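Step one of this worksheet: look at the structure below.
As you look at this complex, bear in mind that one protein chain is not there, while each of the others sits in place.
Labels for the chains are A, B, C, D and E, by order of writing; each one numbers its residues from 1.
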Amino acid sequence: MGVGSMLFPVIIVGGIGLLSSIILVVAAKVMALPADELFDKVRAELPGANCGACGYAGCDDYAKAVAHDGAKTNLCVPGGDAVGHKLSEAMGVAFEDVEEQYAVVRCSGNCYATDSIMDYEGKQSCAACNFFYQGKGSCSHGCLGYGDCIAACQYGAISIVDGIAVIDKAVCVGCGMCAKACPNHLITVIPATSTVYVGCSSHDKGAFTRKVCKNGCIGCKKCEKTCENGAVTVTDNLASIDPRKCTSCGACVTACPTGAIVTCASRCEAIVGE
Amino acid sequence: MSNPNKPSNWRVLTNGILKENPTLVLILGTCPTLAVTTMAVNGIGMGIAATVVLICSNIVISLLKNIIPDKVRIPCYIVVIASFVTLVQFIVKAYAPDLDKALGVYLPLIVVNCIILGRAEMFANKNTVLASACDGIGMGIGFTLALFAMGSIREILGNGTWMSGAEWLGIQNGVSLHWDNPIIVFLLAPGGFLVFGALIALVNHLTHGKAIKKKEFGCAGCPSAAACAAVRKGGADE
Amino acid sequence: MKEYLIILVGAVLVNNYVLAKFLGICPFLGVSKKLDSAFGMSVAVIFVMALATAVTWPIYTYILVPKGLSYLQTIVFILIIAALVQFVEIALKKYIPALHKALGIYLPLITTNCAVLGVTILNLDEGYTFGQSLVNAVGSGLGFLLAMVLFSGVRSRVDAAAGSTPKAFQGIPITLVAAAICSVSFMGFSGIVDGLFK
Amino acid sequence: MKELLKPVVVLTVICVVASALLGLTYDKTAPLIAQAEKEASDAAMQAVVPGSTTFTELALEGMENVLIAAKDDSGNGYAFKVKDKGFGGVYNVMVGIGNDGRITGVKLLDNSETPGLGSKTGADAFTGQFPGKDKSLEGVDAVTGATISSNAFFRCVDTAYQAYEAVGEGA
Amino acid sequence: MSVLQKTLKGAKVAHFKNTENCESTPMPLPKEVCISMSQHMGPPCNPLVKKGDAVKVGTMIGDSEAFLSAPIHSSVSGTVSAVEEIVTATGSRCQVVIIQTDGEQAVDEAIKPPEIENHPEFVKAIRASGLVGLGGAGFPTHIKMNPKNLSEVDTLVVNAAECEPYITSDYRTIIERPQDILDGIAAIKKYVGITQVKIAVENNKPQAIEMLRRLTGDDPSIEVCSLKAIYPKGAEKVTAYETTGRVIKEGMLPADVGVIVENVTTTAFIGQYLRTGMPLVTKTLTVDGGAVAEPKNVVAPIGAHFSDVIDFCGGYKCTPKKLIMGGPMMGTLVFDDTYPVLKNNNALLAFDESQTAVYEEQPCIRCGRCIQACPYHLMPRMIEKAYESDNIPMLHKLKVSLCMECGCCSFVCPAKRNLTFTNKMAKQKLRAATAKK
């Protein structure tokens, strides 16, 4: 009893434990390969959405680039500042602000502003509808409203309001997946600081645009003249705002005779107001 | 997960029962779940055995967490767990030999039950002794309840009885439905898979139901999408 | 020869570890999404099962039993398997990187796969000789492979139609239901061992 | 060196402590386990040979299907633990045979028959038919739907009779 | 074609050749024509006229330097009233020249029969005629007549299969203008160096077969092949294979296997052009469908509005539900009847309510009919699945790029799935994905 009954178990299990730990430790030493710890560390911090907003083919690819190719640490848009900080910490480099972005739909042709020209009965998707006359709307540049972008958004930021896509800035992380999905390339990702943007993508002549859509940009250049900062330019019948110059003063919004320049606040209200 | 205020021990304990039920939500330890639940009472037996191991090993591992070097972490955990499993085996063999027969090879296999190693890795390794014990209790109860539920369904449908063979628990004969033709398939492997799937679906429905619906509304152009988005926005601010 | 065949056929078709004995369900559910990974995982499992059996059988028979220490079975076996798997991983990584690339990612998953510990214990419960144990280990592994490979096809079908599956059943639940159907189909083979080797 | 040694030491110490504890508990529980096992076996033997209390094991040679052959110390009969192959695999039966060569009782022990089908061969409805029957088992009905299991049971009884005859000759 | 050769599969589509006995009749001159600058494969032409210019019949009003383009001529005499941009039914944008007719139909002075001595001159003349494939694709014919491997091209396949339901314009060409066809064949034989000619006709046009056989009976180099009327025997690769047994492999041109496939009306036009020198300014279309009062074959000036064409056919009997430009299997829908007639239009169908069931897509039942029906042995259902799951490698493996959008798969699908259209989208997706790489 006592010592005797404990002796053999101790010897055997202890022995096996000793042996295996020695083998493992030695093996780890002898056969050691440089582990890619840096990669693991970086990868662990990334959100894993694999959205590609960073410009790399998914999170793994970006992690590799950060760990080994000196890629910037602030490229992960969904992760925002928090991830940027962590990556910088992991890499031991100074942190630069992640430029927070969000996506906007450059179309205001909702069902009150524009008409549908045809009775489309085919597959209910933007890409499909776009095969016919570039979509069912009287404006061939406009939002088709079948929500291909909604399907692409992992974050549920998009909804269709009055027949056009509207993006909720509060939810959108700026990954740009929706921009890739839209067959009419209506969605662009802009800096979070710019709250004024042009809600139209039609390069058609003003007269034509006026005919087909109440809210379209007719290229009248009033905005260009109004803007004190020279942020607005009209090229090819369509206004565009340079976010670096824009101070979000809203002067152009009031100046626009058709309401083609919008603020994101007014758009988001539309969502809530529904 | 960088939440600074750690959940209270009570929260940790109750988490395991439904919200993070190891069997039905985390889907850990599937083999014993499927294998031993032909009788409700086997579920209880397996559950208790695993719970004991879980609590003890959680405590010991969280005690040792600073001593164990990384290289031999897994072997060390396993030795600790295996010891407790062997202890439990002794006890069951001595006091409930029928249960021992019913659990068969799955009793020693508690060692590799992912719940236990998983909790050791994910929880005990990082938390205080008390929290780890609570986690063990919570997870253990969750595991036991799930097994008991599965065992009950399978026994009732497949054998027309309930809680039979529970002599070691002091219950004589259990309940018999006097059913001439129970649906035997529920006692067999396919029935196990089926009931397990149905139970997980049920829990899915109970816990995620709302969440899934919300997401669906946001995406599918449903009339209330906007309201939903607003709700979600409110939720994010919380 | 015949007895080995009996064990082999039985292990693959009748007492299939996954579909009849409920061992190794975690990888069965987790790694069966794609044919490649299902195959890779299974090969790794066969390999480790055979290796573990080859090591644990002699230790049990020649060390534990003579000393009356068979109760140490669990702790000794799992310790050996854990160390073995880790060692194999390190060794493969160093010496056969190609193989490591194919199987390496699955190896860490195997320690907590009940099928491996299960086969070493069940071999002894059945009273198999060393040779029989090895055959049983390989056979069980092959059974695992068969189930995984068959199931990966089913998974591809089930996952492709996932959109039309009721929400609550998406993911694991529907996979389990599919497993139920596969497992019931294997019941058709009951008695094949006696039938073949009468 | 220290970083190399630490894992080794820690694991070894844990192993040593764990195994020491296990050894101790085993010492404590081993008798209990043995007792539990013996009780179970005795209970089965007592169940098939009414009136018996203690048994003496008999040595039997050349009958590999007979696991235990025992004689009731108070002379009520013999108990044989016999194994065979059922539908699902192992199939162990305890058969009690009185001195008159008639069955005193039977009990299904370890088996892996299908619950609800083959396992019915362990139910009283089936085993209750045996006491009083002789070797021919006349009038014993198989369980419907479980012919294979029933046949396994019959073979076990048959084996028990062979053992009984062997013992009888020896005695 | 050898006896052992298997014919390609397809769908048993009803023929509805209601207008086969309707002689093609010229329509009265419309008030206005609207001539598109994009009536061929390849980049659109640049308008050569501006608002206010006077034009005559045959005046060149559009041309382009681009390789795959053919010039465009005015079909009427009158004044250009506008040059503007429209969105076409297939979703591209192009310019149109709108001409108000003066009713005189004065012919441009430059028009005279071409003088041709050799192959280069032949090609040049064909280009000048503005001829594009009249079989549907609108591929500029002069490019076909000028293959890189001229010496290896030995076979002309005249495609008179006309496999689409309803359409009979090619059939009318055979019946009414056999001499043009023979002249065209003779010219191509002469200048392109063709040694054998196959005329492919579906066996649902026995009269045409009989007539062509009679006319070509004494010429051993011309064979009239009667093809089983299983849609789509008129598709280029199918026609070439069924008549010559040659397989035009992926990425190959017909010329690579020594074949030129030419629509029968295209061929007839060549014959006519060499005689008269009048470029391609009119087109015969079959006007049919339940909503048309008097279905007929109409010779319409290119650029005529559909509404004018239909008015000539007695107008609408009832409100048309679908206006199809082309045949019902491959044609494009237009939503209003102001759309102009293009060079490669061969039919205008106005379907009424009863002809336009809305097919609701139901779940695929995996019957495999689409796979059995595809003439190219593609697997439309699998393509659909790969498309839905964004599986680009699978789309590549399934060779969706080969799909000719014939419509057989959608036609046979009992679940009414839009397989052909999905293939079209999948092709686009695959192209986009490969372009990115």
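Here is the rule we use: a residue touches a chain if its C-beta (ideal position, glycine included) is under 8 Å from a C-beta of that chain, and two chains touch if they have at least 3 such contacts.
Here is the rule we go by: contacts and distances are computed from a predicted model.
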Tell me the UniProt name of the left-out chain, picking from "Ion-translocating oxidoreductase complex subunit D", "Dihydroorotate dehydrogenase B (NAD(+)), electron transfer subunit", "Peptide ABC transporter ATP-binding protein" or "Nitrogenase molybdenum-iron protein beta chain".
-> "Ion-translocating oxidoreductase complex subunit D"
Which chains here would be touched by the one that got left out?
-> A, B, C, D, E
Return the single residue from E:Val97, E:Ile248 or E:Leu430 that touches the missing chain.
-> E:Ile248
For the full complex, which residue in E:Leu227, E:Leu395 or E:Val412 touches the chain that was left out?
-> E:Val412
Looking at the whole complex, which of A:Ala27, A:Ala128 or A:Met177 touches the chain that is not displayed?
-> A:Ala128
Pick from C:Leu5, C:Val55 or C:Val158: which residue touches the chain that isn't shown?
-> C:Val158
Residues belonging to subunit C that touch the chain removed from view | 35, 149-151, 153-154, 156-158, 161-166, 169, 174, 177-178, 180-182, 184-192, 195-196
Residues in subunit D touching the chain absent from view = 87, 117, 144-146, 148
With the missing chain put back, which residues of subunit B would touch it? List them for me.
-> 181, 183-186, 188, 190, 194
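Criterion: only the chains that are shown with their structure count from here on.
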Any chance you could name the chains that touch subunit C and subunit D both?
-> A, B
Contact-graph separation of subunit B and subunit E, given in steps at minimum | 2
Taking mean CA positions as centres, which chain lies farthest from subunit E?
-> D
With respect to inter-chain C-beta contacts, which pair, B-D or B-C, contains the greater number?
-> B-C
In terms of CA centroid distance, which chain is the most far removed from subunit A?
-> D
When the C-alpha atoms of subunit A and subunit B are each averaged to a single point, how far apart are the two points in Å?
-> 39
So which bits of subunit A are touching at least two other chains?
-> 8-9, 12-13, 16-17, 20-21, 24-25, 28
Going by the touch rule set out above, which residues of subunit C reach two or more other chains?
-> 71-72, 75, 79, 82-83, 86
Pairwise touch list, complete, is A-B, A-C, A-D, A-E, B-C, B-D, C-D, C-E
Would you pull the subunit D residues touching subunit C in the complex into a rising list?
-> 15, 18-19, 22, 26, 85, 87
Which of the residues in subunit C end up touching subunit D in this complex?
-> 71-72, 75, 79, 190-191, 194
Residues of subunit B that touch subunit C when the two form their complex = 27-28, 30-32, 34-35, 74-75, 78-79, 82-83, 85-86, 89-90, 105, 108-109, 111-114, 117, 185, 188-194, 196-198, 200-202, 204-205, 208-209, 212, 216
